[in-house]
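Okay, structure first, notes after.
As you look at this complex, bear in mind that one protein chain is not there, while each of the others sits in place.
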Amino acid sequence: MIRVGVIGATGYTGSELLRFIFSHGQIELTYVTSYSFAGKSLPEIHPHYRGVLEHVCASFSLEEAVDKTDLVFCALPHGEAMDLVPLLVEAGLKVIDLSADFRLTNADTYLKWYKKEHCAPQYLGKAVYGLPEIYKQEIKNASFVANPGCYPTAVLLGLAPLAEQGLVDWETLVVDAKSGTSGAGRVPSTTLHFPECAENFRAYKVAEHQHTAEMEQELGRLAGKRVAFTFVPHLLPMVRGILCTFYLRPTVKIKENEVWDIYREFYRKEKFVRVLPAALMPETRNVYGSNFCDIACKWDPRTGRLVILAAIDNLVKGAAGQALQNMNLMSGLKEEQGLQLVPLRP
Amino acid sequence: MIRVGVIGATGYTGSELLRFIFSHGQIELTYVTSYSFAGKSLPEIHPHYRGVLEHVCASFSLEEAVDKTDLVFCALPHGEAMDLVPLLVEAGLKVIDLSADFRLTNADTYLKWYKKEHCAPQYLGKAVYGLPEIYKQEIKNASFVANPGCYPTAVLLGLAPLAEQGLVDWETLVVDAKSGTSGAGRVPSTTLHFPECAENFRAYKVAEHQHTAEMEQELGRLAGKRVAFTFVPHLLPMVRGILCTFYLRPTVKIKENEVWDIYREFYRKEKFVRVLPAALMPETRNVYGSNFCDIACKWDPRTGRLVILAAIDNLVKGAAGQALQNMNLMSGLKEEQGLQLVPLRP
Amino acid sequence: MIRVGVIGATGYTGSELLRFIFSHGQIELTYVTSYSFAGKSLPEIHPHYRGVLEHVCASFSLEEAVDKTDLVFCALPHGEAMDLVPLLVEAGLKVIDLSADFRLTNADTYLKWYKKEHCAPQYLGKAVYGLPEIYKQEIKNASFVANPGCYPTAVLLGLAPLAEQGLVDWETLVVDAKSGTSGAGRVPSTTLHFPECAENFRAYKVAEHQHTAEMEQELGRLAGKRVAFTFVPHLLPMVRGILCTFYLRPTVKIKENEVWDIYREFYRKEKFVRVLPAALMPETRNVYGSNFCDIACKWDPRTGRLVILAAIDNLVKGAAGQALQNMNLMSGLKEEQGLQLVPLRP
Partner (left out) sequence: MIRVGVIGATGYTGSELLRFIFSHGQIELTYVTSYSFAGKSLPEIHPHYRGVLEHVCASFSLEEAVDKTDLVFCALPHGEAMDLVPLLVEAGLKVIDLSADFRLTNADTYLKWYKKEHCAPQYLGKAVYGLPEIYKQEIKNASFVANPGCYPTAVLLGLAPLAEQGLVDWETLVVDAKSGTSGAGRVPSTTLHFPECAENFRAYKVAEHQHTAEMEQELGRLAGKRVAFTFVPHLLPMVRGILCTFYLRPTVKIKENEVWDIYREFYRKEKFVRVLPAALMPETRNVYGSNFCDIACKWDPRTGRLVILAAIDNLVKGAAGQALQNMNLMSGLKEEQGLQLVPLRP
C-alpha cells in the first residue's frame, strides 16, 4: 500500500481527492491536514464522510508529512501552495500539486495573470504538467507534478489532436467555456449565493481569465509556436461540469469524418477520453462524478469552421480524478486504478 | 380600448401574452382560442391565472375573430400559423404572428431550414419584421407583423449597431448562444424531462439551428450584403433567459470605449435596450420577466477581437413582450405601455 | 401622490418593495436609505434596476425621513429595526416595519425566541399586526404596522378559517413548512452557497424556529386561548416560494366539502387568497412573484385528519407585497392597487 497524504482537505478538491483515495484499493490515507479546520475530523468538515473516512485533520508539519507519507496531494489555494510545495519536494516526497502555482513555467507570466509575485520562481518549470493523455511518459518518471486546472484540461483535451498536427489556424480560434459553480470553491460569496446563482447565467473575467496563460503555454508547446486565442468563461446554474465549445478554421481542407478519425486515433489508447459517435454531442451529465472527457466535432460547411465540444467534471478530470490518474502513473499502478466509476446520471 | 385576441393560448408564449395583456391598461382581451384545450377556461390550462383571467378558450373561428377583435396575436407553432395567418390578414385584422412562418422572405430558405414546404409563399415578405429597435417606423405603419424569434432578437440587438456601420468582419463572427428550457415550449420530451435537464448542460443543433436563416437574412439587410456565421445554441438548466456571446474582429481599428459609444448612441432613444456601464456584464436574471435586453462589450487586445454579450428573457423580449411592444407601435400607443415591469430578482 | 421611503433598500425585501413601489401608480419614492451602500445608486446595488429606478441611497437621517416622506417602509434586519422604528413613529410618520421586532407583544417572548433583549419594549403591542385578511379594519386606522413574517403569513392564512371557528384540535396540529432560499436574505453563508444548496434538501431549526412565537401568538388570538404546535421548516433548492402542509384533527365531525366551504366563505371578499377548486393543490410556482396565497384542503378518512396546504411567494405575500397591501389600506387606497401582477410561470 502506498501511503498518501492530502494537504488542504477542507475544500471541494480536497474532498474529491478523499473520495477517490477511499475507493482506490492500493493506497492508504495516512495524513490529512487542514488549515482552517485543524483538529476536526473529516465528517465534521464534510458531513457526507461520516462512517466513510473519519480521520482527524492535522495542522501541517513537514516532519509528519515526510514521516507518514510516500506521496502527497497538495490541494491548497493558488498563492498558498507555492510556500509549501518546494519544502515537500525538497524533502523527497512525491508531490502532486493541484494549485496553479507550478503550472506556468515563467515567473513574469505568473505575475501578469495572477497579479502576485511568485515566491519560488526557481521551481517554475520543475514540475511535469500532469495531463496524462499528453505527457504520460514524463509523468511516469516524475516525482513532482503540477496538476492541470479544470478549464485547461477541457481545452487541451479538446484541441490537442488538431494542435499536434498543425491543423489549427490559431488566428481563428475562439473558446467559449461554461462551468458549474463548484469550480469556484467552497468559500461563500455574493456571486455564488444561491439566490444570485440559481436561474441565472452570465459570463465572467471575459477574455481575462487567469487560466488563459496555462492553456496558451501548453497549446503553444503542442503547436510548436506561440499561440493566443480568445477565452470566455461563463457560470452555469449547476454544481459540477464544464462544457467548452471551440470554434476554429483548419489550416488545410479537411472533411468532418477525417477530423473524427484524427480524434479517435489520438485517443485510441486512452481510457478516459471518449470520442463520441458522429452526431452525438457531449453533455456534462454524462461525465458527472467520473474521470471521463467526452469530445465531439461538427463541421460547419457554410462558414468553413470546425466546432469542437468537450465536457468534463471539473472536480474530477478537472482536478482530483486527474490527480489520482497522475498518482497511478507515478507509482507504477494501472492508470485507471480506482477511477473506473460510472458517471452518475440522472 | 383596443380589442385583442390570442390565437393559441395554450403554450408558454400564449401564457406570457396574456400576462402582458392583463396589465396593459389600454387593451381588452376579447377572444382567446386553443386547439388542444378548447372549452377550457384559462385557469384550467394555466393554473396561475386563477382569479386573474378566467376566459374560456374557444375553437378558432375566423368569423368570431373578425367580429370580436381589432388585432390578434397568433401564437401557433411553426408550420401551423401559415394556414391561419393569411386568413386573418385577408380579413382585415391587424396581425402579429409569433411563429417563424412569416419571418423569412424566401420560400426556398424556409424549405431548407424548416424542412417543410411553405403553404402560403405569396405572403412571404408581406409582414414587417417586428424588431422595434430597427424597424420602428415600418411597424408603426404595419398591419401585419412577423415577431422575431428569441435567438434572433438577442443576436440582432447585440450586433445591429456594429452591423449597420459596417464594422463587423463577418468572416470572423461566431455566436455562442445559451438558452433556458422554456424556449423549447410546453410539450414534454425526454430532452426536457427534469431529471435529464437539471444539473446538465449541452449544445444542440450545432451550426444547424433553423433560426440561423432568420438572423442571416436580417443581419444581411443591415450589412447590405449576404452574411453567414457560425451559430451554436446550448441548453441551460434553468427556465428563462438567453445569453449570447459574440466573437468578431472589427473591420477597422477601434477602441473599446468607441464601441461602447456606438452602442449607446444606437440605442440612445430605446427604452428596452440597456447598454451597461463599462466593466459590467449582462446576467439573464437582470432581465428576468422583463422586456429588457442588456448589452455589454469587451475588447480582447491580445487577439484583436471584440466580445459582445447580450441577454434577454426569451419569453418576453424574445416573444410576448416584443409582440406587445409591436402592438403598441401599430396602435399609436406609447411604445412601453404595459411593459414597464421590473425584472424579477432574486 | 403619497411620498414613501424605504429604510434599508439593500436586501431582498428592500428590493421587492422598490419593485412594487415603482409600478404602484399612486405613490412616489422620495427617500431610500442603505447602511452598507450609502452613496450608491440603486442599480449599483441591484443591477436589475438600471433604467428603472436610479435613486441614490442616503444614510438614514430622521430629519430627512420626516421631511421627505409621508410613510416609510422599514426593511432593516431583526434587532436593528427596534432602534429606529420608535423614532419614526414618534416623529409622526406612518410606519410599516417588515422586521420581527414589533410583531410580538411580549418582551419576554422576544427574548426567549430571539435571544436578545428588546430595546424598546414600551412599543411592543403598539403596532397593528399587518395581516390584512384578518385585521383589515385595524390596519385601515393604523399608523404603525408590524408586517408579518413569511412563515407566519402562510401559516395564519392556512389556519385562520378553522381557528376562528374553533375547529382545530390544537393538540394534533403539525406544520411542516418548506421555503426557498431567498427567505434567508442576501448575506452569503456556507449554508446558502450554491454548491451546498443545489440538489440538496434539509430541515433546519427543527421545532425551534423563532417565527413559532409569532404564529402561536396570532393563532392563540384567533382561537381565544393559548396554543402550541410543532413547526418544522425546511430549505428548498429554489429561490422563491413557501409551501406549508398542515396536519390536524378537527374538533367536530366535518366533511371535506364543508371545510372547502368554510375557506371559501372566510376568504370570499379577499383579492389575494385563492381557495382552489377541490382536487387541485397549491404549487409555489402559481404564486411566483405575486401577492397571492393559494390554499387547498384534503380529508384523510383513514386517519380522521385534515391536511391543509398553503403556498405564497415569501418575498411578496410574505413580505413586500403584503407591506404594500397594508400601505394601501392605511392610505385609503384600493387594497389591490399596484399588486395585481400575474404570477410568473413558467
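For reference, chains read A, B and C in written order, and residue numbers begin at 1 within each chain.
Convention: a residue touches a chain if its C-beta (ideal position, glycine included) is under 8 Å from a C-beta of that chain, and two chains touch if they have at least 3 such contacts.
Since the model is a prediction, treat every value here as computed from it, not as a measurement.
Checked against the hidden chain, the listed residues B:206, B:239, B:276 or B:319 yield one contact partner: B:239. When the whole complex is considered, the residue among A:58, A:76, A:162 or A:287 that touches the unshown chain is A:287.
Within the whole complex, the absent chain has one touching residue among C:66, C:111, C:254 or C:281, and that is C:281.
For chain C, the residues in touch with the chain missing from this view are 172, 174, 176, 178, 180, 195-196, 198-204, 206-207, 228-230, 232, 234, 236-241, 243, 245, 247, 281-285, 288, 298-300, 302-303, 305, 307, 309, 311, 346. Counting the whole complex, the residues of chain B in touch with the unshown chain are 12, 180-182, 186, 188-190, 192-195, 197-199, 237-239.
Although one chain is not shown, part of chain A still touches it, namely residues 12, 15, 18-19, 22-23, 46-53, 182, 186, 198-199, 239-240, 271, 274, 276, 280, 283, 285-290, 292, 294, 340-346.
Simple rule for what comes next: only the chains that are shown with their structure count from here on.
The most distant chain from chain A is C, comparing centres defined as mean Cα coordinates. For the pair chain A and chain C, the distance between mean C-alpha positions equals 46 Å. Annotation: 36 Å between the Cα-based centres of chain B and chain C. Separating the centre of chain A from that of chain B, both taken as means of CA atoms, is a distance of 39 Å. Those residues of chain B in touch with two or more other chains are numbered 198-199, 239-240, 283, 285, 288, 346.
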